[in-house]
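What you see is the complex with one protein chain gone and the rest in place.
Letters A, B and C mark the chains as written, and numbering starts fresh at 1 in each.
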Amino acid sequence: MDDEPIHVTVWGEYRHEQSHATVANIYPDGMHAAIATGLRQDLGETVEVGTATLDEPEHGLTQKVLDRTDVLTWWGHAAHHEVADDVVDRVQKRVLEGMGLLVLHSAHYSKIFRRLMGTECGLRWREAAERELLWCVNPGHPIADGLGEYFELPHVEMYGEQFQIPPPDELVFISWFEGGEVFRSGCTWTRGKGKIFYFRPGHETFPIYHDVNVRRVLANGVRWAAPSSSAIYASGGRNITTPLAPITGDHEVDTSLH
Amino acid sequence: MDDEPIHVTVWGEYRHEQSHATVANIYPDGMHAAIATGLRQDLGETVEVGTATLDEPEHGLTQKVLDRTDVLTWWGHAAHHEVADDVVDRVQKRVLEGMGLLVLHSAHYSKIFRRLMGTECGLRWREAAERELLWCVNPGHPIADGLGEYFELPHVEMYGEQFQIPPPDELVFISWFEGGEVFRSGCTWTRGKGKIFYFRPGHETFPIYHDVNVRRVLANGVRWAAPSSSAIYASGGRNITTPLAPITGDHEVDTSLH
Amino acid sequence: MDDEPIHVTVWGEYRHEQSHATVANIYPDGMHAAIATGLRQDLGETVEVGTATLDEPEHGLTQKVLDRTDVLTWWGHAAHHEVADDVVDRVQKRVLEGMGLLVLHSAHYSKIFRRLMGTECGLRWREAAERELLWCVNPGHPIADGLGEYFELPHVEMYGEQFQIPPPDELVFISWFEGGEVFRSGCTWTRGKGKIFYFRPGHETFPIYHDVNVRRVLANGVRWAAPSSSAIYASGGRNITTPLAPITGDHEVDTSLH
Partner (left out) sequence: MDDEPIHVTVWGEYRHEQSHATVANIYPDGMHAAIATGLRQDLGETVEVGTATLDEPEHGLTQKVLDRTDVLTWWGHAAHHEVADDVVDRVQKRVLEGMGLLVLHSAHYSKIFRRLMGTECGLRWREAAERELLWCVNPGHPIADGLGEYFELPHVEMYGEQFQIPPPDELVFISWFEGGEVFRSGCTWTRGKGKIFYFRPGHETFPIYHDVNVRRVLANGVRWAAPSSSAIYASGGRNITTPLAPITGDHEVDTSLH
């Protein structure tokens, strides 16, 4: 297991980069390409990184691609509704089986995140290029590896509470914004065997994915979310008629309902 | 708030009771009627209990009914797929707004529970009329009020791990089964403002809902799940352009993407 | 249970109020008196509120007082080390048995809080009369009842992360501070049957306990932390030689070690 690289698929909506010069200037090959490059540079031989985008057939997420993906990262913004439901089904199933999922920035409103959370995942936002400080509240967590007490992003889109998510299993970062808001910016959940990490930074009009700390967190997130257990995931309804220990009752059972 | 009764709606699939003599003998008016009667007896003036069933128009869960419901209890088994998706949408929305939800026994596979959990909610089961001991592992929880270290059900359908749910916020009961399995039988989650309680006991061919301890837990669950906060639930995406604190940055913002 | 008032004991160090004019001006009868008055006004007949202070015999927390206390609130600052260990033992035991505990502001460093948490409970602080916004991230929680998305305190002592506590069971408030920090300001834990609520605001040189929202949270906290379950708390090591189900093994047991 230790010698096999982590197979990462970086998914991007890849629309703004083609339609808006501001975005294209920052991310000439797309945000997904910048994220993929960052992971390759930070994680080296320990990862094998591919990309996939919305406008590819099946959004680039065929069963074959997903089957060999250990960790999927997801960035979407304006076209969440264009993601096909059967692809969402497929991704959800793979997460439950153990594929890691990194949900980035505006993907808080993606179909797959809302599906896995069961809530609406709304939030408060403002686009004013304001300052953000991300405080680490769980320094022993592998996702925090290498960081200080906080790190700073000078100009960001603000996301503020209430963030309508289920209580995270683990809270790693809390953001402070110049304009007065706070946000649970680094949150983890387990669904089935899959590990999910939501990470807030990442707006398309700021060079967030070139920031060294953001890249570090993404690299840490990939390593953390990679499958780390081969234990059996017992799936579906299982009618186990033979007990493991003797049942001594003499009660009559009406099984006609099944 | 304290003088207003808790408005409870007991929802039942109400099919087995009409098609199977075994079930009809135990629950002549339906399981939902037995549950409703139990709540009325245990909680008296503090609740107002109505019922709704699958074959009523809109399954008895019109917007009007849901709007006045504080706590909804849900029992389904063989006809989960017959529940209309727009009713599920409506119930989910009300839970997020604060309506409590008690998910009973085979409703682990209901659309609404799977929707709110984001997982498949499968489990291991066996119909052998075996013995169950329910151990209380969280004695300070209001749902455990009045109980001992454990209580017993002499003849039950077994549900065993792995139960494919997200880690519960709180674990109240763990079941022991004669045949060798264990189960997280009393679990709570928060989704939006809503409190959710899953409670395992309740098979249609055993008189579970006449059991004094089961009824006690249901009554406790209703009281626990009833809305207890009038705080604002900030819903949807909120574009808040006016900050609460001054933003001093001079960065130019490209808002053309919104 | 419903007609009996909640018996609250408000504990205060009560030293600064006697030695510093600034504090005495804000709290002429002590902070504990202001807190007690607030609870009586907000909760009326549903509570019976007493007070106790450090310099009373046994710090006012005799076994008799604790035995009739449902919820204890604790404010200390400069004299944590003067609290006798046997009183701390006594309070801890009562919490495990079900007494609620509200830990206020600088009591983060109290012996009882550190004892119950198992961590050092340190934090970052600054006394600059800066602005604080407290954001509610769990609006369905009873402690948030009656609040908006956030509330404001104009001049406070800052407490910032990292706050060295165990991950809270529930996170209710996150604070934003003018100077750049954030803080988990409203946290709950369960220890034994007891419910614990840490609430950040409360410095002695600001009139925090006269603030309407702070008082509301304290009142909500008292109601939430009050015992709500009479279930058995099984305490100590219990050698239960008689099994509940037959043990069929024929293995020889060497019990000479006990």
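The definition used in the following text is that contacts are C-beta pairs under 8 Å (C-beta built on N, C-alpha and C of every residue); 3 or more make two chains touch, one makes a residue touch a chain.
Computed from a predicted model, the values in this text were never measured in an experiment.
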| item | value |
| --- | --- |
| Visible contact partners (per top-of-document touch definition) of the missing chain | A, B, C |
| Among A:Val8, A:Ile26, A:Val71 or A:Ala144, residue touching the chain not depicted | A:Ala144 |
| Of B:Ala24, B:Ala78, B:Val137 or B:Leu244, the one touching the omitted chain in the full complex | B:Val137 |
| Residues of chain C in contact with the chain not shown | 16, 20, 22-23, 77-78, 92, 96, 109, 115-120, 122-131, 154-155, 160-162, 164, 166-167, 169, 178-181, 189-192, 204-205, 233-241, 243-249, 251-258 |
| Positions on chain B contacted by the hidden chain, ascending | 133, 135-139, 149, 160-163, 167, 170-171, 174-177, 180-182, 184, 246, 248 |
| Missing-partner contacts on chain A, residue numbers | 98, 131, 133, 136, 138-150, 169-170, 178, 190, 192-195, 227-234, 244-245 |
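By definition in this document, only the chains that are shown with their structure count from here on.
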| item | value |
| --- | --- |
| Shared interface numbering between chain C and chain B [over half = same, under half = different] | same |
| Chain at maximum distance from chain A, centres defined as averaged CA atoms | C |
| Averaged-CA centre spacing for the pair chain C and chain A, given as whole angstrom | 36 |
| Rounded Å distance, chain A centre to chain B centre (Cα mean) | 28 |
| Sites on chain A at which at least two other chains make contact | 160-162, 167, 180-181, 246, 248 |
